[in-house]
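I have a structure I would like to understand better, so I am pasting it below and will then ask my questions one at a time.
Every protein chain except one is present and positioned as in the full complex.
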Amino acid sequence: MFLTQLEKITTFIFDVDGVLTNGDIIASDSGEYLRTFNIKDGYALQLAVKKGYQVAIISGGSGQAMQKRFEGLGITEIFLGVADKVAVYQQLVVKYQLEPEQILYMGDDIPDFKVMQLVGLPTCPADAVPEIKAISKYISPYNGGKTAVRDVVEKVLRVQHQWFDANPSAADSGK
Amino acid sequence: MFLTQLEKITTFIFDVDGVLTNGDIIASDSGEYLRTFNIKDGYALQLAVKKGYQVAIISGGSGQAMQKRFEGLGITEIFLGVADKVAVYQQLVVKYQLEPEQILYMGDDIPDFKVMQLVGLPTCPADAVPEIKAISKYISPYNGGKTAVRDVVEKVLRVQHQWFDANPSAADSGK
Amino acid sequence: MFLTQLEKITTFIFDVDGVLTNGDIIASDSGEYLRTFNIKDGYALQLAVKKGYQVAIISGGSGQAMQKRFEGLGITEIFLGVADKVAVYQQLVVKYQLEPEQILYMGDDIPDFKVMQLVGLPTCPADAVPEIKAISKYISPYNGGKTAVRDVVEKVLRVQHQWFDANPSAADSGK
Partner (left out) sequence: MFLTQLEKITTFIFDVDGVLTNGDIIASDSGEYLRTFNIKDGYALQLAVKKGYQVAIISGGSGQAMQKRFEGLGITEIFLGVADKVAVYQQLVVKYQLEPEQILYMGDDIPDFKVMQLVGLPTCPADAVPEIKAISKYISPYNGGKTAVRDVVEKVLRVQHQWFDANPSAADSGK
């Protein structure tokens, strides 16, 4: 049944802190926050974009560091400094005419709670807070910033035969 | 009995290095120190401020990075570069007319030792030094910078019905 | 047989992210990425260069931080921002007239897959992705950025009597 759900996903939505990062923010005297992203997550995200999946970012945090990182991966739907994640989610649903079962969301903390109840496939990293784990349909064995994002992107792309195949068979030739 | 103590808390006081961070300080050539804060701690702290708790920071360290981070969370009582933590503590007690049993303090090393003997609820992260563990009434299972602060703020707010409630009952409607 | 392979190595080629680093990239507002290198890897790399081994870097990432770090270790063959690792590899093979069995490569993710099938001794860190582990002849017990590189450089230099010897015997006197 989980596989069936993966097959329907066309859209990924990710929170940033604690999901695409391990939750650390490095504060500098200038007031800038440095965030630590994972290169293996990055590989999966840019591949998903290239394969035609919709990838969106919705974060309460903000900063040029995040903006530039996500743009560099080919992501265009980047919403930072968001107070109401549900409102942004609704916008995306309308813009791309999405059904909930097409959407995988990964969040890790209470600000993700409401929006995660709307999507078809709410997921979280291994180190999400208990409230979020309780409503997730899939809990990655990996922590935020430690390939939890890679894990879910890879799972969807594999089921849909869009992931790397070291030994492509004739049956895959049309991909 | 620990629950009874949590019920009386109106004020949180935190050391910074090793409590709100994992104790790492990242040194740059300019002489600036970068510090790594945790986003889940941040969520709990801003919520405590919004709910009307007094939150204070007392640190021997200093720098704009810390000042801006804590201001961004809504904290107003920020004391950096402090040599004598007891003196600052006494100031706060007078200013807000606090009783010791209203105060939860979290520290991790010897400079916190004296002030922790004055507060009603001295607490520490899992990786505090032995001297501090010995006088703490609660030792968080989490390390400094790894949600030890979230842990104690959440515990207090939960007992006082101020934490997130996914399924609010009629009895909570007055909150 | 593995020892025999180590004896033939004259050339090391390394991917960067996830191999010479733990895969974290620290994003700043300026768009710069900070990368975290390991000092023990650095010791091994500069020693290999001094002992006359060819050391090359091939990375899809780019930036002055990497360029300067590797130059500082004495490495001259530094290829950054590479889309096609096989093409760069072929260049190096021609330039230095290398046989595959002279080359040890360490990679960790799918962009390393093709080139790793060409070299004599494909290796990877403990936390490489499954696709890469499957084609590696040696999987280091250490993670990327946590001395996986030191591990393979040291193994080669030891077998070839070029590593540190606390008690050199008469037989080594010619080295």
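When the chains are written out, they are named A, B and C in that same order, and each has its own residue count from 1.
Operating definition for what follows: contacts are C-beta pairs under 8 Å (C-beta built on N, C-alpha and C of every residue); 3 or more make two chains touch, one makes a residue touch a chain.
Remember, predicted model here, so these are calculated numbers, not experimental data.
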Contact list for the unshown chain, restricted to visible chains: B, C
Residue of C:Leu6, C:Ala27 or C:Met66 touching the missing chain in the full complex: C:Met66
Residues of chain B (touch criterion as defined above) contacting the omitted chain: 17-18, 21, 23-31, 34, 61, 108-111, 113, 129, 131, 134-135
Where the unshown chain meets chain C, residue by residue: 26, 32, 34-40, 42-43, 63-66, 68-69, 145, 164, 166
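To be clear about the criterion, only the chains that are shown with their structure count from here on.
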Chain A onto chain C, rotation angle from CA fit, given as a multiple of 5 degrees: 90
Far-end chain from chain C, centres as C-alpha averages: B
Numbering shared by both copies at the chain B-chain A contact, with half separating same from different: different
Centre-to-centre distance between chain C and chain B (centres being mean Cα positions), rounded to whole Å: 45
Centroid distance [mean C-alpha coordinates] between chain B and chain A, Å: 32
Shared interface positions of chain A, touching two or more other chains: 26, 34
